[in-house]
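All protein chains but one are shown in place.
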Amino acid sequence: MRYQLEGSQAIAKAVALCRPKVVCAYPITPQTHVVEGIGEVVRSGELSDCKFINVESEMAALSVAIGSQATGVRSYTATSSQGLLYMMEAVYNASGLELPIVMTLGNRAIGSPINIWNDHSDAMAGRDSGWIMLFAETNQEALDLHIQAFKIAEKIGLPVMVCVDGFILTHAYEPVDIPSQKEVDAFLPSYVPTVSLDIHKPLAIGTMVSPEYFMEVRYLAHQKQIDALQVICCIGEEFKKQFGRNSGGLLSEYKTEDAEVIVVTLGSIAGTIKDVIDDLNSRGKKFGVISIVSYRPFPADALKDSLKRAKMVIVVEKAFAVGIGGILSHEIELIMKDTEVEVFSIIAGLGGRSITKPMLQEYFLRKKYEKATFLGLKKKIIADKYEVRSCSNQEGSV
Amino acid sequence: MTKPFATVLEASTSLNNKTGSWRTKRPEYVQSASPCNVVCPAGEDIRLWLALVKAGKFYEAWKIITKDNPFPAAMGRICYHTCEKICNRESFDGAVNISAIERSIGDMAIDQAWGFENVTVNSGKNVLVVGGGPSGLAAAYFLRMLGHDVTVYENHLKAGGMMRYGVPRYRLSRCVLDAEIKRIENIGVKIVCQKKITDINAEIDDFDAIYLAMGAHKASQTGVEIKNKPNIIDAVDLFKKVEDDFTNFLNLGNRVFVYGGGNTAIDAARTALRLGASVKIIYRRTIHQMPAHTAEVNEALAEGIEILCLRTISCIDGSKVFVNKMNYDEEYDILTPSGKTEILHADSVIFAIGQSVDVNVLHGAKNIKISEKGTIEIDKNMTTGIPSVFAGGDVVSEKRTVTNAIGHAKKAAGCIDAYLRNTTPPLDIRSEVTNLKKLNVAYFKKSAKITAPEWQNISFEERNISYSKKELMTEASRCFSCGSCFHCDNCYGYCPDNAITKRANGDLEINYNYCKGCGICATECPCGAIKMVSND
Partner (left out) sequence: MSSSTLSGESSKKNSTIQSRRSRNNSLTSGHRACQGCGEALGARCAIDAAYHAAAGKITVVNATGCLEVFSCSFPENAWNVPWLHSLFGNAAAVATGVAAALHSQGKEDVRVIAQGGDGATGDIGMGCLSGMFDRNDDVLYICYDNQAYMNTGVQRSGTTPPLARTATTVPHKNYAGSDPQTGKNVAQIAMAHEIPYVATASIGNIQDLEKKVSKAINIRGSKYVHVHVPCPLGWGYDTAETIKIARLAIQCGLFPLFEAEYGKLARSTAIEDPISIEDYLKPQKRFAHLFGKNASSESLDILRKIANSNIEKYRLGKTADD
């Protein structure tokens, strides 16, 4: 059934359809509507046998989920930005304990300065935490990815973070197709934990590990992430087969078959980029778009396979490593370093700054790219601050 | 998905980690002597039998007492219970009333006619015991239990010695004494009364061994000048007369003086009081210096007996008693005549200034040596100069208590048995004493001693009555069990390493695989039964 829904509501519906037993919530913009929505379905009785807990911090939110998941029930929470940082210790802990928790990250900038609008700084802060991180491009994808997320998490035995652009998706109304409970039940079997707190088989979960064994534990975590690539693909295929939508997998490719320039990005901005390149391609350019669905595990091989056909790669990224530059672009450079393919980075949309079609179009049509560009940077402000320095171009480079 | 590596573990896998290797000191269960046991001349295992009483196992307790002392009922009454004076509980909330418990158990044994087990093995050896007092009877009992034939020759009308002829019946009921003597006869000890031996040499050939325990029944000489046939009686004779002719009330007259300051003097005074006299004790030093037990002095005072201190009798002329008053210099502890005299008037004067051993019986036995103090000399195995002749009790010791006599008997019986079987006498090993410092009294709650009920009348009836069973158990439960585990489980419960194993029967065992040697068990042991030793 198709509904005109706010992205957060769509996510809430998706999570409810997955029948979690414990949902914990601590409000932070822009994630609030998601947990409000789930709270509503639990309290209204629509989702039975689920405990909805209002906790006192993000640290508690994920900790509660750790406790409930370790007790053998499907558990969910959501956060954004500072909230992710505040719970970061638990984020690493959940993956270390191999607990298949699903968490929505309503992507938002990180302060200071405080800023409630969208970028990917929060997700990038958690990129080495050992979680599986999936990025949604649309509200439909957000909904679909949540359903897949539980299955992926439970299959591989790792937590999954579904990244959804704050406001741009969370607060945007779009028509979404909501599958029936029956369909979701058919796709997602009930959760059977591998290990859990069980009075009949008392295990200790969460041991201390000495230097003698720590390397092995970490290597196994690394291997597990790599193994997850296959699982994500398979489950994406399964989902497509059952629901008819190609909303999972590792990558979402658009017109890359004969593209000379491939624009790579994460999340909702892919839609805008697609509009821009449609226009460019209609004028004889050969652009393609890849939006990465599975950011972690990083689909290095799949990405390389697609990118090596192109001459150039432009990475549009909403976060960067201060003093270094783009994060995603660096990762792509790394995998493409033995090819002729050139990688350029556009750092854009920080703290909710609009990324408009004209801005992108102007950039794509340039004769020559800077290695990295801060798109739409206000030159005067920077020049006032650094009088002695001159900005080489309007946007400012790294 | 499989179980994660390392971060998830099965229960109790730490048992593979033998933390005992950390240990530098190790705890050991020890059983060390309790002070009461160490001071008891009879060596009774008081701690053990108190534990049995506490558990309501009265018969078992009696069996333990009678291993060391065949007269619980008598001794519970008349022993001066040094055990209670040294009891670690004394400074806490008052000593355990050991004597009252022993007496009550003894009485229970008489009431319920508990007897000693029949002797099943017979050595074929024949032992003569000279003297049917506490030492002789006890030796007879121990020797008989060891399988020997025993004959006791008793000079007096009845057996019992000082228990009968030294202790007045208001302190020890004759029914009780008779019953406890009868019990010894019941196991086959032959007691021949009014049998006076004149020459010990005559007996040596007839018996495989002889135990001399005639006691000290001869009144000591005094330096008092006697004129005009005053009515003077020695305390020993007084007791004998009262005892052998109890129904024929002895008349001492109204004004009776007792001369002396020991227990015998007190007993004599209280006996005279019961014969209807008005009694005064004359003692040459101060009241605090009286050798008699304070409790008995106080009882005598309470009964109305007057004690005239710092006085000596110089002469008794008819009914006149000439008394010299003394001065006592406390600083230098010197007693000097003050020069003042007084004349008192007496119907009778009882001398109670000590007894000595009648050594006439030994005249023929040249090898038996007599000390300067008039006692028989023995070696460490209680043997006299003749290998088959042993001696004990008042004849060898100046420490003349009934318990001491029983202690001698036990030791002598062991030595005689070894002599008869040609083996080595048992060694007298006493382990370290468990003093208060070794206990952890934090685990004991203050609970006042139960005083045995008392009659207040003055007669030849006993003043005290026994405990009820409940009182017995409660009073016995006050025992600290110094030096011996009483299964309080503190060590088991407090070990942070769960390194003490409890067996099905409640026994505890230290598991050195895991014991880290912290020492908590030893510190928290209420009774000092765990010792930390170096972990060689």
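Chains: A and B, in written order; residue numbering restarts at 1 for each.
The rule is short, and it goes like this: contacts are C-beta pairs under 8 Å (C-beta built on N, C-alpha and C of every residue); 3 or more make two chains touch, one makes a residue touch a chain.
These numbers were taken from a predicted model, which means no experiment stands behind them.
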item: Contact residue for the chain not shown (choose from A:16, A:38 or A:60); value: A:60
item: Omitted-chain contact residue, chosen from B:2, B:16 or B:457; value: B:16
item: Among A:85, A:125, A:172 or A:205, residue touching the chain not depicted; value: A:205
item: Touch residues of subunit A, complete complex, unshown partner; value: 21-22, 24, 49-51, 53-57, 59-61, 63-73, 75, 89-90, 93, 97, 197-199, 201-210, 213
item: Touch residues of subunit B, complete complex, unshown partner; value: 6-7, 9-19, 22, 54-55, 442-445, 447, 474, 477-478, 487-490, 492-499, 502-504, 506, 511, 513-514, 516-520, 522-524, 526, 532
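We adopt the following convention: only the chains that are shown with their structure count from here on.
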item: Chain centre separation in whole Å, for subunit B relative to subunit A (CA means); value: 92
item: Subunit A partner contacts - residues on subunit B that touch it in the complex; value: 1-11
item: Of subunit A, residues touching subunit B in the complex; value: 96-98, 155-157, 194-195, 202-207, 209, 213, 216-217, 220
